[in-house]
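Here it is: the structure, laid out below.
Of the protein chains in this complex, one is absent; all others appear in place.
Note that the chains are named A and B in the order they appear, and that numbering of residues resets to 1 at the start of each chain.
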Amino acid sequence: MATKASRSAARLMISPAVVLLLGWMLVPLSLTIYFSFLRYNLITPGANPFAGWDNYYWFLTDPSFKAAMANTLLLVGGVLLITVVGGILFALLLDQPMWGQGIIRIMAIAPFFVMPTVSGLVWKNMFMNPVNGIFGHIAQGLGLQPLDFFSQIPLLSIILIVSWQWLPFATLILLTALQSLDQEQLEASEMDGAGSFSRFLFIMLPHMARAITVVILIQTIFLLSIFAEILVTTNGGPGVSTTNLTYLIYVSSLLQFDVGMGSAGGVIAIILANIVAIFLMRMIGKNLDA
Amino acid sequence: MARNVTTSRKSINTIAAGALGFLMFFPVLWIVILSFKTEGNAIKAPLEILLNTGWTTESYGAVQARSNYFKHFSNSLIISLGSTFLGMLIAIPAAWSMAFVPAKRTKNVLMWMLSTKMLPPVGVLIPIYLIFRDLGILDTRTGLVIVLMLINLPIIVWMLYTYFREIPGEILEAARMDGASLREEVIHVLVPMAIPGMASTVLLNVILAWNEAFWTLNLTAAKAAPLTAFIASYSSPEGLFYAKLSAASVMAIAPILIMGWFSQKQLVRGLTFGAVK
Partner (left out) sequence: MGHIQLKGVEKCFGDVMVIPPLDLEIEDGEFVVFVGPSGCGKSTLLRLIAGLEDVTEGTVEIDGHDATELPPAKRGLAMVFQSYALYPHMSVRRNIAFPMKMARIPQEEQERRISEAARVLNLTDYLDRRPGQLSGGQRQRVAIGRAIVREPAAFLFDEPLSNLDAALRVGMRLEISELHKRLATTMIYVTHDQVEAMTMADKIVVLQAGVIEQVGSPLELYRAPQNLFVAGFIGSPKMNFVDGTEAAKHNAHTIGIRPEHIDVSAESGEWTGIVGVSEHLGSDTYFRVSVDGFAEPLTVRAGGEVDLHYGDTIHLTPNLDQLHRFDAAATRLA
C-alpha cells in the first residue's frame, strides 16, 4: 500500500543493509568452502593444491573431533538443562508477590552482562581455585579435600560457569512469558478446582512452552559458539577434555595454521548450527505473520 | 485485581527469591570487594577478607600501571559505540522500508537477515582473518568496528523494524500530506517518535558489542585489544593478581551492568527476535 515513488525509495534505502549482509555472508562462506578443499597451511607457503575431501576426512577421523563433538553436545545439553529447569523455577518464584522484586530481578540478571572473559577468569580464580578460591576455602573450613575443578571436573566446571551466565537470560524470557499469562485463565482454572500443581502443569507450562522452545533454540545457537570461557580457563584441556567444536577449529586454524582443515571444520560447524537455525527461523517466521 | 496475600507468604517468597538473586549476584559483588583489597589480603579466606582486612584503592592504579588500561577501555568504547552507530545509520533506512513500505518479499528479506546471525562465527573465522590480514586491518579498531557492525546489523534492523511497526502509518502519511519530503518525514516525524525504541536498540547493541568475545579475541593483538581481550591476558598471570583482576573486571563490567539494568525489557525483545512478548 504505497506509491511507486515510495517503493523505489524503499528499495534504495534497504539496499545498503542487504548488500553488506549479503557480502558478509557470501564472501567468507564461499571462501571457507573453497579453502576446505585445499591443502593450505600458512606455515608452508607455496602452492595450495586441491585436496578433495581429504580435509574433511582427516578432520572427521581425528580422535579429537569425536571428543570435541561429545564435549560440544555435553556443554550445550548441560547448560540447557540447568538454565531451562532453573529458569522455570526462578521465573515461577519471581512471579510471586514479594517485596523488592525490582532489586531482586536486577541482582539475578547481572551475570548476563558480565563479559565472557571476566566470568571465566573470576570463576576460575576466585571461586574454583583449590587453594585460594572460595570453594577451596569452604572445603578446608569443613575439613574436606578441596576439589580441583579444572583438573577433576573440567567440562562440568565450564558448564557451571556458562550456566551462570545464561540462567538470567532464560529466567528473564520465561518470566516475561509468565507475566503475559491472562490472570483470568488462572482464576478460571482455580474455580474449576485445579490445585497449584495442576495449574502449573496444565495452564502455566503450556503457556510457557513457546518461550521455552525459543530459549532452547537461541541459547543453542550461542552455546555452540562458546569460546572465550574455554580460552581463558582451560585452553581446551586437560588434553582435549574441554575442547568443543569451536575451540577445535580455532586451534587447527589459528594455532596450527592449517587453513584447509580449519575450513573443513568450519563447514561442519555451519551445517550443525543450521540444523538448529532452521527450527528457530520457522518459529520466528510464524510469529511474524501473527 | 490484586489478591490479598498473607504477609508470611510474601515474606517467604521474598526471602527465597532474595537468596537466589543474591547468589546469582554474589560473584559480581565479590570482585567488587576484592578490588578494594591488597593482593595479599585478596587470597585469604572469605570470612577473614570480610572481617579482618582493610580497604584500599591501590589495585585500580596498579591495573593502569601493568598495562595501559585506559587504552583498552577506550578501544572498547570506540568499537562498541562505533559499530552501533554505523549499524544504526545503515539499519534505520532499511527498517523504515520494511516497516512502512512492506512488499511481498519483505518478510523473506527480514528472515534472511536474521539467518545471517545464526552463522557460527568460527565457520567464517579463517576467511575473515585472511581478508583482514591482506587488507592490513588486523588488530585495528576499524576492523573490529566493521565486524561487530556486521554481526549486530541483523539485530539492529530487527529491533528497529519491530519498533517502527508500532508507529501508525497514517502519521507518516499525514506528514506527507503536510508537505514533508521523505527526508523531512524521517527527521521530523519518524525519528522523534521512535526515539525510545532507538535508544533501547542502541543500548542493547552497545552491550552486545562491548561483551563480544570471539572476534575481539581473534582479530586483535596488543594495539586494538578491547577489554575482553585485555582481561583475557590475566589467564596467564605473573604473581598475585586477584585484586588487580577484580579491579580491571569491575571497571570493565560496571558501565555495561548499569546500561543492562536499564534495558531489561528490550533485552527480551531484541534477543528473541520478537518471538516472546
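Observations on the structure shown:
Operating definition for what follows: contacts are C-beta pairs under 8 Å (C-beta built on N, C-alpha and C of every residue); 3 or more make two chains touch, one makes a residue touch a chain.
None of these values were measured; they are calculated from a predicted model.
Of the candidate positions B:Glu39, B:Glu58 or B:Glu173, contact with the unshown chain belongs to B:Glu173.
Although one chain is not displayed, subunit B still touches it through residues 168, 170-171, 173-181, 184, 188-189, 192-193, 195. Residue positions on subunit A in contact with the hidden chain: 1-5, in rising order.
Throughout what follows, only the chains that are shown with their structure count from here on.
Remark: subunit A and subunit B have CA centroids separated by 16 Å (rounded to whole angstrom). Against subunit A, in their complex, subunit B makes its touches with residues 5, 9-10, 13-14, 16-18, 20-22, 24-25, 27-28, 30-31, 34, 43, 45-46, 90-91, 93-94, 96-98, 100-101, 103, 107, 109-116, 118-131, 150, 153-154, 157, 169, 182, 207, 210-211, 213-214, 217-218, 227-229, 231-232, 234-235, 241-242, 245-246, 249, 252-253, 256-257, 259-261, 264, 267-268, 271-277. Remark: subunit A residues 1-2, 6-7, 9-11, 13-14, 16-18, 20-21, 24-25, 27-29, 31-32, 35, 90, 93-94, 96-101, 103-127, 131-132, 134, 137-138, 140-141, 164, 167-169, 172-173, 176-177, 180, 210-211, 214, 218, 221, 224-225, 227-228, 231-233, 245-246, 249-250, 253-254, 259, 262-263, 265-267, 269-270, 272-274, 276-277, 280-281, 283-285, 287-289 touch subunit B in the complex.
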